[in-house]
Each structure stands twice: as structure tokens, then as C-alpha cells.
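Once you've had a glance at the structure underneath, I'll fire off some questions.
One protein chain omitted, others in place.
Let's turn to chain A:
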Amino acid sequence: MRMPDPDANTIARRARIARDLKRIVPGEGVIVDEDQLRAYECDGLSAYRQPPLIVVLPSTTEQVSKVLRYCHENGVRIVPRGAGTSLSGGALPLADAVTLGLGKFNRILDIDLENRCVVAQPGVTNLAVTHAVQDQGFYYAPDPSSQIACSIGGNVAENAGGVHCLKYGLTTNNLLGVELVLMTGEVIRLGGKHLDAGDYDLMGVVTGSEGLLGVITEVTVRILRAPETARAVLMGFPDSESAGDTVAAIIAEGIIPAGLEMMDKPAIHAAEDFVHADYPLDVEALLICELDGPDAEVAHLIERVEAIAKRNRVQTLRVSASDEERALFWAGRKAAFPAVGRISPDYYCMDGTIPRHALPTVLHRMTEMSRQYGLRVANVFHAGDGNLHPLILFDANTPDELERAERFGADILRLCVEVGGVLTGEHGVGVEKRDLMGEMFSEIDLAQQQRMKCAFDPGQFLNPGKVFPTLHRCAELGRMHISGGTVPFPDIPRF
């Protein structure tokens, strides 16, 4: 993975930059010690590592603003970091960049049940938002698997999803407002406690911008009343087609489950061995369908889902009879990644999204690729919204296996795009999928996205080397390539 060339001049100024940053963030907020820096050398994509130049841990918006202004004026690059759980290398440090950690922004500022929202600092974990309101019967809907650790600010930066987003949306659909510090140190607010943020939807662009546009210092999210009841149906099928047909039929009947997840045989077995969720082991595909709402509605919908499954060759079917049993159904799915981690020294998690009807084709082709690359693959799938998580099993200690796993992964993502899908459904582009962006976007598409970057951060100091395969200077991107006077009058119907 090629990263932007480190600026030797910045590296040479390291001691001085650290001293200046200590004036802005006194006490323990500036880390220069090499052993301590190592704790920041990677995020959830641990195949890539690079100790940062310096780590700075501000605790107020004013400090963030001053750090950014200082770095802007002194030409120092910045890598923003939340909890460091990114699976795409979004928070991978650079040798010549200050990693700006938001870990000290860990307070919930306002719980406003009347307006059904929570105002939190960005370092608060996703799950802590729910914990802050659950005794009042509320919760925060987006629930990425890393929710115990991942930060709400990082969720905004990555537009995090989770198993509930089929019914309740991604982060972007549950976000009401942000406070954002621009690279110049200017502080802007987008949205608030009101629903329509107004004007250009800059909040929509900032959400999922992977730390390239600004540093988020405050987040306002909407919270929902917890449903009265939630029950899950666990269904085993003789093949993935029957499971896929069941998913399509559930949606076609107008049912939007709270969660609709599929696992293939290798994933089922790995999960069962790990958490003993009592999954059926003689099936090729497993579906977990969760329905939530009032008791009467859930009972009614479960009957309909059972009927649909029976029409589609379901082999085993169980309905959770208690919250404990429902949690057990989910335990296997939620632990699928670590479970696969137990059966293989290493695994590589992909994140493409496909139109659901393409699932059998994609699974079939993936099996072929698995043979071709000589690497096993286990699949967990957000079946309701088409988001696929193939886990490629490999051993980094075996020569060339990491490289083979990466090529296999890239082929899977190309396949996702080929069938009408996209490179990433919820994990982000980061460094991992950066060089595949051309599979989905033209040079012109990418240039326009980079012009957005230029509008926010014309010096390109924020998180360089992420998302875009080639860096163009903003001045070059700004030029218009149209010659005046040579274009003929358009031959288009006029009125």
C-alpha cells in the first residue's frame, strides 16, 4: 500500500511541533514517546502499521481548533482518530502526521427525551449512547458489531451501519447535528435538534467522509423508543437459494424486519463451535429474522414469516421464546468474526453490497475464487440490505498468503460492482479499498469528490492517502477544461 511520501521537513521539525502542541494541549495530552506511540500505530485493519509522528489528545473544541489552525499554518498533516476500530484503515497513521485522538471527548452533554435526541462528544462509544437512555426506554438504533468500543464520532466519519439499518437506517439517517472544526480552525455547526438541517446538506457529505473534511467535536443523534417486543426466528435452509428466496419473499410481502441476517455453512460451524448458540449444523444457510414492535404486531408477523419460510424449503425453524433465547440466536452472528478468528490464524473481512437478487451468483463465483486462490471463505451477510461480509481465511506467516487474500478480496469487490453493487456498505474505503475506487468511479467522478475535499481542506492536510487513489492538487482540480467559443450551438429541442 503506497502512502503519500512523508515530508522530511515536517519529520525534522518533530521536537518543535511537539513543544508547540504542548502549549495548546498541556499536561499529558501530547505523546512523543515511541513506546506510547506504538499503541496508535494501527486501527482495526491491523495488517497496516505506522507509528504516528506525534499523538495529540485535546479535550475541548477550542484546543482542537487551535491544534488544527497551528498545523494549517505550519503545514503539518493530521490524521483524526476516534476509538481506532476502523476496518478499512481510516485511522492509519502517517509518518509525518499528527494523529489527533478524540478519546478525551467522552461526555454525554445533553439527554433530551422530549425532543428525542442525545448530544454527545465524539469519543463517547456507540453503546454508551444507548446505555445513557435505556432506563428511560430509549435506544440509539445504528449498532455496528464493534458498538462496545467504537466511538460515535467515528460512526459519523464512517457512516456506520449494523444489523438494524434495514429498518432504522445508517448513521446518516439517525444524525441530527454535528459541530465540526475545519482545518483552518474555524468551528461550524451543521443541523441541531431540528429535523431538516437546511441549505446544502453538508452534514450529509461530512457523514462518511472518513476524516477528510474536518474534525467532529460534537454529535446530536436521534434516539428511538425501544420496541415493546422483539423476537427472532432462526431458520436453516438446504441451500443459499432457498434462504435468498425467503428473504425476497419477506420483503415482497411488505415486511421490514428489524434485522435479517444470513450465514453460510463455514460461518455457522465456526460460530457454533465458539458460542454454542445451538445452531443447526446440517444446513447450508442460516437466516436470523428479528421482528420488533408491539406484541400484537410481532406475533402476527412471525406467523407470516414462518409461512413464507415453509413455502421456501426451510429445514429447521425456531422462534425465540424469551429475550435470552433471542440473544442466543444473535450471539453466534455477532461473534462471527472472532469465531472465524479461532479457526484460522488470520482473516480478512470484506464489505461489498450487492443487489439481493445477485446473491446466488456472487456466492457461486466466490466459491470458484476460493478454489482458485486456495483460501477458505466464510460468509456472513446483512441479507435484508444486500451487505456482504465474506471473511477470507489465511495465515500471514505463510509466504504470500496475505497478498493472495488481498487479491481474492479485491476480486470479490470487483464482482460486487460488476453485479450492480458497491465496494463498501459500511466499513469505509480508507486505505483498504482506496485503489479499487476506479472500479466504481471514473476519473471525473473522483475529481469532483476531491473538489469537495478542496472546498473543506484546500491544503489537503486532513487524512491524506485515504479514500482517493491519486492525489491531485486543488489548484489543478479547480481549472476548467472548456475552450471558449469553439462549441457549436447545441442541437436540442427549443421552446
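Methods note: a contact is a pair of C-beta atoms (placed from the backbone, for glycine too) under 8 Å apart; a residue touches a chain by one contact, two chains touch by 3 or more; residues count from 1.
Just so we're on the same page, contacts and distances are computed from a predicted model.
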{"item": "Among \"Electron transfer flavoprotein subunit alpha\", \"Thiosulfate oxidation carrier protein SoxY\", \"Glycolate oxidase subunit GlcE\" or \"Molybdopterin dehydrogenase\", UniProt-listed name of the chain not shown", "value": "\"Glycolate oxidase subunit GlcE\""}
{"item": "Per the touch definition above, residue among A:S145, A:T172 or A:S240 touching the missing chain", "value": "A:T172"}
{"item": "Residue of A:D7, A:E62 or A:D201 touching the missing chain in the full complex", "value": "A:D201"}
{"item": "Options A:D282, A:D445 or A:E476, residue touching the unrepresented chain", "value": "A:D445"}
{"item": "Contacting the left-out chain in the complete assembly, out of A:P26, A:G75, A:G137 or A:G374", "value": "A:G137"}
{"item": "Footprint left on chain A by the chain that the document does not show", "value": "113-116, 137-138, 158-159, 161, 165-166, 169-170, 172-173, 182, 186-190, 192-202, 204-205, 207-209, 225-228, 248, 251-256, 293-297, 300-301, 353-357, 382, 385-387, 420-429, 433, 437, 440-442, 444-449, 451-456, 467, 478, 480-495"}
